[in-house]
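With one protein chain withheld, the remaining protein chains of the complex are depicted in position.
The chains carry the letters A, B, C, D, E, F and G, assigned in the order they are written, with residues numbered from 1 in each.
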Amino acid sequence: MTDAYARLDFRRRERIGMVEAVWGEHKSVEQIAAILKMFQSRNQMALVTRVSSQKAEIVLESIQEATYHVEANCLTVGDPLPKESSLGRVVVVSGGTSDLQVAKESQLALECHGIETDLLLDVGVAGLHRLLENLNYLKEAKVLIVCAGMEGALPTVISGLLPQPIVGVPISVGYGMSSKGKAALAGMLSSCSPGLVVVNIDNGYGAAMAALRIIKIQKH
Amino acid sequence: MTDAYARLDFRRRERIGMVEAVWGEHKSVEQIAAILKMFQSRNQMALVTRVSSQKAEIVLESIQEATYHVEANCLTVGDPLPKESSLGRVVVVSGGTSDLQVAKESQLALECHGIETDLLLDVGVAGLHRLLENLNYLKEAKVLIVCAGMEGALPTVISGLLPQPIVGVPISVGYGMSSKGKAALAGMLSSCSPGLVVVNIDNGYGAAMAALRIIKIQKH
Amino acid sequence: MTDAYARLDFRRRERIGMVEAVWGEHKSVEQIAAILKMFQSRNQMALVTRVSSQKAEIVLESIQEATYHVEANCLTVGDPLPKESSLGRVVVVSGGTSDLQVAKESQLALECHGIETDLLLDVGVAGLHRLLENLNYLKEAKVLIVCAGMEGALPTVISGLLPQPIVGVPISVGYGMSSKGKAALAGMLSSCSPGLVVVNIDNGYGAAMAALRIIKIQKH
Amino acid sequence: MTDAYARLDFRRRERIGMVEAVWGEHKSVEQIAAILKMFQSRNQMALVTRVSSQKAEIVLESIQEATYHVEANCLTVGDPLPKESSLGRVVVVSGGTSDLQVAKESQLALECHGIETDLLLDVGVAGLHRLLENLNYLKEAKVLIVCAGMEGALPTVISGLLPQPIVGVPISVGYGMSSKGKAALAGMLSSCSPGLVVVNIDNGYGAAMAALRIIKIQKH
Amino acid sequence: MTDAYARLDFRRRERIGMVEAVWGEHKSVEQIAAILKMFQSRNQMALVTRVSSQKAEIVLESIQEATYHVEANCLTVGDPLPKESSLGRVVVVSGGTSDLQVAKESQLALECHGIETDLLLDVGVAGLHRLLENLNYLKEAKVLIVCAGMEGALPTVISGLLPQPIVGVPISVGYGMSSKGKAALAGMLSSCSPGLVVVNIDNGYGAAMAALRIIKIQKH
Amino acid sequence: MTDAYARLDFRRRERIGMVEAVWGEHKSVEQIAAILKMFQSRNQMALVTRVSSQKAEIVLESIQEATYHVEANCLTVGDPLPKESSLGRVVVVSGGTSDLQVAKESQLALECHGIETDLLLDVGVAGLHRLLENLNYLKEAKVLIVCAGMEGALPTVISGLLPQPIVGVPISVGYGMSSKGKAALAGMLSSCSPGLVVVNIDNGYGAAMAALRIIKIQKH
Amino acid sequence: MTDAYARLDFRRRERIGMVEAVWGEHKSVEQIAAILKMFQSRNQMALVTRVSSQKAEIVLESIQEATYHVEANCLTVGDPLPKESSLGRVVVVSGGTSDLQVAKESQLALECHGIETDLLLDVGVAGLHRLLENLNYLKEAKVLIVCAGMEGALPTVISGLLPQPIVGVPISVGYGMSSKGKAALAGMLSSCSPGLVVVNIDNGYGAAMAALRIIKIQKH
Partner (left out) sequence: MTDAYARLDFRRRERIGMVEAVWGEHKSVEQIAAILKMFQSRNQMALVTRVSSQKAEIVLESIQEATYHVEANCLTVGDPLPKESSLGRVVVVSGGTSDLQVAKESQLALECHGIETDLLLDVGVAGLHRLLENLNYLKEAKVLIVCAGMEGALPTVISGLLPQPIVGVPISVGYGMSSKGKAALAGMLSSCSPGLVVVNIDNGYGAAMAALRIIKIQKH
């Protein structure tokens, strides 16, 4: 069965500049450990997302060099890519504490690639003043990742106020008609504010990779 | 075939305090004319919503006393109920010019019941300053009806800023994932702002009747 | 990590007149306790909704002054706002016993704001006489909150009989085509009865805040 | 191309006791005429549903013996089956005038099979008194067909009051969340009233055939 | 809290001829026991559907006179209504063994009302011969209740072969595009076979009450 | 603008053995004519699907060598591939006359590739005998393409009776819950009959190309 | 209760050439054991799909001759049909390791029928080179079964490159807008690549039976 997870895409970094990332949610502890070892043996960085703390604990027993990032629910092995401070900073913004794990996944994924990040929490549209007070701070960022559940209005409001690239991340928090993030997603896609782009629901990693693609155009 | 539309609910006004309203969209010119005549003969006010100008023109030929309200796409016969200025004012707010017809239908339906109204257009969330400049004005209203299409964020933002009853009206404007108003509706229902209530997509008349029920509790 | 839930909206009461409410469903026992302590230390009332009795028990161990409202699945700290009996009463109506928790959440949320409430249970449309017998009683209420699952017809029937503001709350009870409350929601929004407004599925708290906004227009 | 519509099911009447019915909506005038002629030549009754008056006019030019039923949008040739008055009557009930065509299609389809029918219009739940006044009359029917659009609550209310078989017909009237009859359908299927059965949206003919199957169990 | 489930509809039997039935799925063991006791004390029959064997066991400890029907997942107290053999028999047909519980719920609910029933299992359309072999047997029934999951074609096929009333019950068995019974439901409602009626997904009790309404028209 | 439709895939035939096919529905008369001319000038066969007779007429004026296939709504230029009778025959089966155009599109697309086809119409499951009478004939086919709208049960029934490859084509005929072919599609995918495969709604061309891929495995 | 699962379709193999397969997901350990014994006693092969290892363990205690295929989550009794190597090979292709179980179910189901199979894993479209390197190998297969979750693009890309029959299997892996495989399914059905056919989400067994039907046309 070793073959079942052996065809990893080791050439990905040279092709599109990203360290390998593995979606850990449906993988067994054994599969995750085997994958991490493969990268370890090649001295490559790797990121495993959506790993519960229970699963992480067991993995860490067999791979002591791995690190578990508890707020982000992620495991890593190897060293992050070298810091690229000259590219500027990505700020991850979030409307509520329930978005924390997704926001942290975004931050970690960017930091693995040497990108500087910051986090601004709890600036939801129901209390607009909290956002407006931070506007000047947000103007400094190169790229914004904006997480929002429920009605998902936050990225719309921010993109009407600021000129940067804004990646909206719908969050699956909510109930009833929020339909596990589909209301937030539909709202962001239907936004009356021009130039807002969106990734899949709860896809903090995807938003980070989008921000990475964007921030790196300065180097081309 | 007269019987087909003869069982009108003439007791509605005494029961729930509303003048008769007829949904004109799927009714023929003949049906609309017959209904209006019945009310005319009883000296009662009646409101027919969703009547195109083409249909209205033909109806007006046979019932000269009827009035067509072109921006609201509505026909009326009879006199509005007496003005109730002491109850205060309902302000109808709208995010874009595409919501105009629904907003006007709301205004007209309230004015038929003697309620004072006002209209504030084009204060969408993509340019937040337009809303913030009008906040003090909105604070004067007894009830707000807030129309919004696309992502439908406007009622959420307003209800986070103001304490009044706010009736959200999702508008079917938009395309793709706005799904004929369903994104706006889901957004309003999932709103992170407490106490926002919603009516069906494009239901300007329904929002008006909700506002009427609300504003009249002052008289009980 | 304290920062993650520190940006609470302490100015909400002065802005829109509501005590702080926290959605407890996805929060950990530690998060809930920390939030309650923050409000306690400021002598402010706070309401945490959707807290299971298991979670509540643990929270109560560290905050003895908190109260758990078992039928409403809610925790509170601090004193309710002063009684405002002159404003009249909100009656919460429900079609079946399965709606009890949502109805109780509505009641509690209003009582936290000093509003008088009452509860009328099990008056579903399948046995219409139970509703008709209570009609005179319902006429006394200033505002009605009407909970209904399955086909959700109860608010439609009541709003055809009574002139008050009626806030429909679709309930997620049912199976198959009731689609976790979406049939009831769609039914209420499509209602042939004018002026019915709706909140999200199971959103007892939201309905209460809508009723609060409404009943307070008498004070403006 | 004659073969394309030649394999008609001439044995259907002996197998399940129904005269042939053809769904005319997507058939051309030529196809309808050819089908009617085939039945005419065999002296069999046939019913073509959903034929616009424009199409009917052209068909009637070539088949003078056919009859167009304008309110039902149907064409027939041949004689109805003999009257079966001893079986009792089917009453078709409808909540609004917009349901008229579907209700008439039901009536006609039953009359083609010799079943006595009656029609009760405009007894929607928004004005409940209109229904309650007719309750004794409805008690006389053997089977009830109840058409309702929008929230579709009428069959639920009636089936809570009366013991007969009730066939609900959701009607595609409405807009927004009524979703072309899907809200009414979901409501009827989720009904809290036991023993209500449902046919497809706008399927007046299907409801009639269900009533026919039911009323004929008295003869077995 | 006794009031929460006290407003039972004791007049239902005289109004629409049905013994009281309670949906047990979301009720606690305490609620179920209390309800059963109320009926016991009035010497009335009662049926509680969707009770797991674990819950049933606990209820039976406090109410020894209750009976648990394990295949139907139902509890009963009191005596069934007197047998009405002259009315004929309802046959419950099912396409697969996965439908067994729903089919048994139907049978039990009819037997509580004195109606004779029979069960024909495993006659799915993928092996048509099993159905065709039983056709003469099915012709004897007064009413057929036909359960089918997955594509739900069985009631369509049967209703093309037999003239009786057929109540289709979509079953939530299946995965992927069977969408928990919604494919079967949509298939039955879209059926090309005339006069098929449908109840909600898995609603064995509802189908039984429909059959009861139908079979009793012979007595009116 | 010539460039806009110049990058045709002229190497497709050598790669996957199919003549070029162009989806004509959203193309203008000018675009269709230009494409056909390109293939003509290269002496290649080409098939344009979904061309209305109005559009075809205009195209034919400028390209006399093109042929319009009226029942299939298709245009062709060039000679079909040589007959491959030794491969056997594909039979296209259809449940109703409304499926005719899709069935004919399938036939034509196969005939363009030299595959022998036949058509069996009007064998819907509501009158099962029509299908059973043709079973031996169907046994002769190498591959079956089975079109069905409404509940889409026909391919399920056939695939339970016959061992060949069966490609189901859901047809968009129907109304209400048939949801423009989605009920038929969901039914076919949820089929209890093993080994049924499906193409998109109304995709007669796609079903033909699937049958072509299948029948040609005999030549490898 | 033995009758409840006794009407097995023992004639299926002679009719459509398939060994009996039982869907084990919702069956109890007792039901599975009873079914396997019935086949054992008739010396017939049988395959039970979707059996967890926990359930399998218990079944194996009472039926030692059964085999559990752990990667495929399947149980079998009896000998596979004789090898038919002359028919060629079916290759099962998969985009990610998460599809492994479905792919293995396909392989096993084919091997039960004597068909030779092979498995090619981890050739997802995000790293196209992995697919292109294996193209010549894939050209050798008679039929391809291509599993893909998330956006489901793999079967589209392969069917644009190769002429064989390709059966797409959407996989329920993913989150948010992948909607448990519905995005992959919709993508495969909407594919711009001609002649791709599809089975239900996760239906590895169904894809195998489709491949069996196809590969066996060489024997007719």
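FYI, a residue touches a chain if its C-beta (ideal position, glycine included) is under 8 Å from a C-beta of that chain, and two chains touch if they have at least 3 such contacts.
Everything numeric here is computed off the predicted structure, so don't read it as measured data.
J.: What chains on display are touched by the one that is not shown?
T.: A, B, F, G
J.: Out of A:44, A:62, A:134 or A:164, point to the residue that touches the absent chain in the complete complex.
T.: A:164
J.: Can you say which of G:31, G:94 or G:191 touches the chain missing from this structure?
T.: Hidden-chain contact among the options goes to G:191.
J.: Decide which residue listed in B:11, B:83 or B:129 touches the omitted chain of the complex.
T.: B:129
J.: List every residue of chain F that touches the chain not included in the displayed model.
T.: Per the touch rule, chain F residues meeting the hidden chain are 1, 3-9, 11-12, 15, 23, 25-27, 31, 170, 172, 180-182, 185, 200-203.
J.: Can you name the residues of chain A that touch the chain not displayed here?
T.: Given the touch definition above, chain A has residues 15-18, 21, 88, 142-143, 159-167, 185, 189-191, 194-201, 205-206, 208-210, 212-218, 220 touching the missing chain.
J.: If the hidden chain were put back, which residues of chain G would touch it?
T.: 95-96, 124-128, 149-153, 156-157, 159-161, 174, 176-179, 182-194
The rule we apply is simple: only the chains that are shown with their structure count from here on.
J.: Quick check on the contact graph: shortest path length from chain B to chain F, in steps?
T.: The least step count works out to 2.
J.: For chain F and chain G, let me know how many angstrom lie between their CA-based centres, rounded off.
T.: 27
J.: For chain C and chain D, what's the span in angstrom between their mean Cα positions?
T.: 43
J.: If I count partner chains per residue in chain B, which residues reach a count of at least 2?
T.: Residues 15, 159-161, 182, 185, 189-190, 194, 200-201.
J.: Pull out all the chain pairs that touch, please.
T.: A-B, A-C, A-G, B-C, B-D, C-D, C-E, D-E, D-F, E-F, E-G, F-G
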